[in-house]
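First up is the structure itself, then whatever we jot down about it.
Yeah, one chain of the complex is gone here, protein chain that is, but the others are all in their spots.
And now, chain A:
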Amino acid sequence: MSTSIVPQLVGKDLRLLSRIILTFVVVSLIFIAILAAIWDHVPAVVQGNFGFILLIGPAGTCGIVMLMKTNVLEKEKSTQAFIMSLPVTVKEFTRAKLWVNLPVFGLFWAAISAVAFYFAFARGLFPLGGVPFVTMVFLGGFVAYTCILAVSLVSQNLGMTVLCIALFEMATSGYLWAIAFLNPISQHIWGAVAVWNPTAVGIVAAQLLVAVSVIVVTLLVQNTKRDFI
């Protein structure tokens, strides 16, 4: 039998993470319920800021906890020696970690983004002109996550990963502020219709390209590793 054990590795990590994922999903549902309950009773500025924090908090934290547990602690707690004693290569190990983290976080983030869009636009908090910018905000969060995931996988180092989280948190805020002040974006944010001009489309495409490139580069770098314990 020479089939890949990536599915078994993914299944194992999902079982290990199941309680964590479930906890954060429940917390998210509670926060969404709180948001829905207070929505019409607080000023718009509170709705926007409070809603943003309540929605991205559990999803973002869940993503970080998952990558810490599957990538960094695997090495720090020496369970990696057990896994690598099984019929698996570094390449397959990396693929398995990506298959666990990206789909789970991606689905969680997409669901949270959908809820945010509902509250922000379907319930009239912001005009539809803000749709491209808010898309960039949530996509920016996903790109930052892929970068942190890549660093956690390649370095498997707690310090490096924490430093990376801090840096990307600041960098993402700065980057989104910069976009918000770009004229082709800023002039439409408060407009009544969503304008997908070349700048908006270009930024979204660039974000997607960066996310894909980071994953490809991670696989390539991991493939070159000769020592993996």
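Definition applied: a contact is a pair of C-beta atoms (placed from the backbone, for glycine too) under 8 Å apart; a residue touches a chain by one contact, two chains touch by 3 or more; residues count from 1.
By our rule, contacts and distances are computed from a predicted model.
Asks: Looking at UniProt, which of "dihydrouracil dehydrogenase (NAD(+))", "ABC transporter family protein", "Spermidine/putrescine import ATP-binding protein PotA" or "Glycine cleavage system H protein" names the chain we cannot see?
Replies: Missing chain, per its UniProt entry: "ABC transporter family protein".
Asks: Considering the whole complex, which of A:61, A:79 or A:197 touches the chain not shown?
Replies: A:79
Asks: For the full complex, which residue in A:89, A:157 or A:172 touches the chain that was left out?
Replies: Considering all chains, including the one not shown, the answer is A:89.
Asks: With respect to the chain omitted from the figure, which of A:45, A:122, A:192 or A:229 is a touching residue?
Replies: A:229
Asks: So which bits of chain A touch the chain we can't see?
Replies: Contact residues on chain A toward the absent chain are 1-2, 5, 8, 11-12, 15-16, 77-79, 81-82, 84-89, 92, 226-229.
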